[in-house]
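These notes are about the structure you will find just below.
A single protein chain has been omitted from the complex, and every remaining protein chain is retained in its original position.
We call the chains A, B and C, going by the order they appear; numbering starts again at 1 in every chain.
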Amino acid sequence: MRSIDRLFEKSSRALAQRTSRRSLLGMLGQVLTGAALIPLLPIDRSARAADAPPTKPKAAKTATDDPQSCDYWKYCAVDGFLCACCGGSSNSCPPGTTPSPITWIGTCHNPGDDRDYIVSYNDCCGKVSCGNCECNRNEREKPMYRPSRNNDLNWCMANADSNYHCSVSVILGPAEK
Amino acid sequence: MRSIDRLFEKSSRALAQRTSRRSLLGMLGQVLTGAALIPLLPIDRSARAADAPPTKPKAAKTATDDPQSCDYWKYCAVDGFLCACCGGSSNSCPPGTTPSPITWIGTCHNPGDDRDYIVSYNDCCGKVSCGNCECNRNEREKPMYRPSRNNDLNWCMANADSNYHCSVSVILGPAEK
Amino acid sequence: MGISMNTMIIRAAILSLAACSRLLAAAPPPPLPAERLSVAVMPPAGPHRVYVLDEAFFNEIDARVHLFDADTYRRLGQIDAGFTPGFNLSPDGKTSVVATTYFARGSRGTRTDVVEFTDNTTLKATHEIVLPPKRAMTQPTYFSLGFSADSRFLYVAYITPAASFGVLDPVKYSVIDEIDTAGCVLVIPSGPNRVSSICESGALLTVTLDAQGHEASRAFSETFFDPDRDPVFAAGVPMTNGYAFLSFLGEVHEVDFSGAKPVFRSPWSLLGAADKSAHWRPGGMQIGAIHRQLNRLYVPMHQGGEGTHKDGGSEIWVFDLSTHQRLARWPMAAQKLSGVLAIQVSQDNAPLLFAATDHDLGVFDALTGKLRHVEKQMGQTPWLILTP
Partner (left out) sequence: MGISMNTMIIRAAILSLAACSRLLAAAPPPPLPAERLSVAVMPPAGPHRVYVLDEAFFNEIDARVHLFDADTYRRLGQIDAGFTPGFNLSPDGKTSVVATTYFARGSRGTRTDVVEFTDNTTLKATHEIVLPPKRAMTQPTYFSLGFSADSRFLYVAYITPAASFGVLDPVKYSVIDEIDTAGCVLVIPSGPNRVSSICESGALLTVTLDAQGHEASRAFSETFFDPDRDPVFAAGVPMTNGYAFLSFLGEVHEVDFSGAKPVFRSPWSLLGAADKSAHWRPGGMQIGAIHRQLNRLYVPMHQGGEGTHKDGGSEIWVFDLSTHQRLARWPMAAQKLSGVLAIQVSQDNAPLLFAATDHDLGVFDALTGKLRHVEKQMGQTPWLILTP
């Protein structure tokens, strides 16, 4: 079971990475421009916040670009400690910890480019709770009987050292519009 | 070493208990009266607080008769969690824990009868930190090189399950004037 | 130094002898008598004793269960619970069971999954059953582990992430079997030999065991909720003959587990039209409690949108399960309490309602909603409350 997971997970991630490399090769300059633009759109984002549908007050209000803030757009279904506050980053585990080979999946809206992205939430494992920057967001999160969308499970469960330390959020690619 | 400790400790405690029983037999009525009087002396106590020598601001200010308060007079050298807030009392361990056979010793002033008492501080062991009613008082407490007066050591050290849970304070008898 | 220490004690004892005799002559007030060091005895169990599981999320290897007496407002003691534990009580309430995991080096090294039995009259751990390293590591609910109605079997949920459950013998303290659940999760015991699990499709899988605790048969129910449109919280609320499952949008799905197959009553809503347009929803970790005799349901409710299903309740709403009428709304802000994350009610005739917030435990009169007491710092993250 676990080995299959790893296989599937690796191949899918590799696929996502090929995708990203291709787009990077194609339009590195534009990506950088785009990235550089994001911080210049606070009005744009707050406007969007005002227009936010009443059923989603959180999504827009909390969207920011600070990986050490629970309001970072990529963290829309993180329930745990932000690895970016524990020696890692939004997509890297802290030194000495091990990423979980299995994962749960979310869809988050990036107000910077007004796109939805598929993100993979992985836990970082093998040290006791980081305890810093607790974050509990649950957009589109589902109960445990739908594990691929659940953030209550300890996703370090299949690691040799299955103690939970912190969580990261890794962009897999844009979601279908 | 441990067995010797237990032996000495038991015999000395037995001695103290004989003492107390004798005095009890002699003057149970008066003890009760005395006890009943204590709560009726707030002015007396506050007066004593005012007169307290400047080098001992704490001793008087904090003396109370509430076993769940760190200011309880018997706790003058407790550094830990009060068992009275963990399912025990000022001199009993919580259910399911084991008293430490070894101990450290303090001398505390009881403003109720204006006497100094020798007290034995014991740790209660075999469960994780109680975490309730943390108390850190250090009157006459001495560093680790004087262990019989030190409250930094985990006195559960010699227990089979040597995890520290909480601390009690047991009256051995009045101190010499 | 053991010696020097004990010399101290003896000296102290002798001094006290001297002091006492002098005082016998000199008269009142006599010194306080020496005390005896003892271990406190548990008071008899009453209906207002609660078991509060502190998952200790910021120090997650150090979860614990606090026993609290809501009549005297005293802590009675503690049961240690390790890492992401499951917790439950035996049907007679005399035994606590903790399903947990230890690592030989705190967070690393050999993993040991184990169910630990504690005698609730002494709070001493009496027995354990070592499990295969498959225990479901997740938020605690009633369905992490539980006894069969006759206490003959104990069931524990496994997720590796393959889903199954363990059948344990709580008399011989041994593992009987592991039963695969085809992707359905958690253990909902019913009767002497049935275990149901919740499936991704919104159906229930019910496995029936033989007398030895091995699988005799299994059956899938029809789907009783729509996991895409409006999923139910995995934490069911115990009611007479079964459990009520609340949905994110406030639908109540009552499931009768008293028969060979679960029976689904027609769902009803906690919300009126006005409540719906004001975006009221249930939310938290332990999202409901039912007083069986009164047939009343208590739910922590908040206002919010998609993704707020773990937000604490700003109000507690009370419903009559027979009429589905709302009997009361109790705002927490008025009581200076933050969002309610876990809720429980005692089953006696003078029922108390327990509401856990971030760290505190509120104790209410369950009939009037009057706040009786707030126990501060009941735990670091108190996420499950059980009553006998």
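Convention: contacts are C-beta pairs under 8 Å (C-beta built on N, C-alpha and C of every residue); 3 or more make two chains touch, one makes a residue touch a chain.
Just so you know, these numbers come straight off a predicted model, no measurement behind them.
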Left-out chain, listing which of the shown chains it touches: A, B, C
Candidate in contact with the missing chain, chosen from B:66, B:114 or B:161: B:161
Touch criterion as defined above, residue of A:110, A:138 or A:151 at the omitted chain: A:110
Chain C residues that touch the omitted chain in the full complex: 1-2, 4-5, 56, 58-59, 61-62, 80, 82, 100, 102, 104-108, 112, 114, 116, 125, 128, 161-163, 183, 200, 380
Residues from chain A at the interface with the omitted partner, ascending: 1, 4-5, 8-9, 11-13, 15-17, 19-24, 26-27, 30-31, 33-35, 37, 85-89, 91-99, 102-105, 110, 113, 115, 117-118, 120, 122, 124, 127-132, 147-148, 165, 168, 170-177
For chain B, the residues touching the chain missing from this view: 1-2, 5, 53-59, 76-77, 79, 102, 126-129, 131, 134, 136-147, 152-154, 156-158, 161-165
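Here is the rule we use: only the chains that are shown with their structure count from here on.
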Most widely separated chain from chain C, with each centre as the mean of CA atoms: B
Distance between the centres, which are taken as Cα means, of chain C and chain A, whole angstrom: 31
Chain A-chain B separation of Cα centroids, rounded to whole Å: 53
Overlap residues in chain A, where contacts from two or more other chains coincide: none
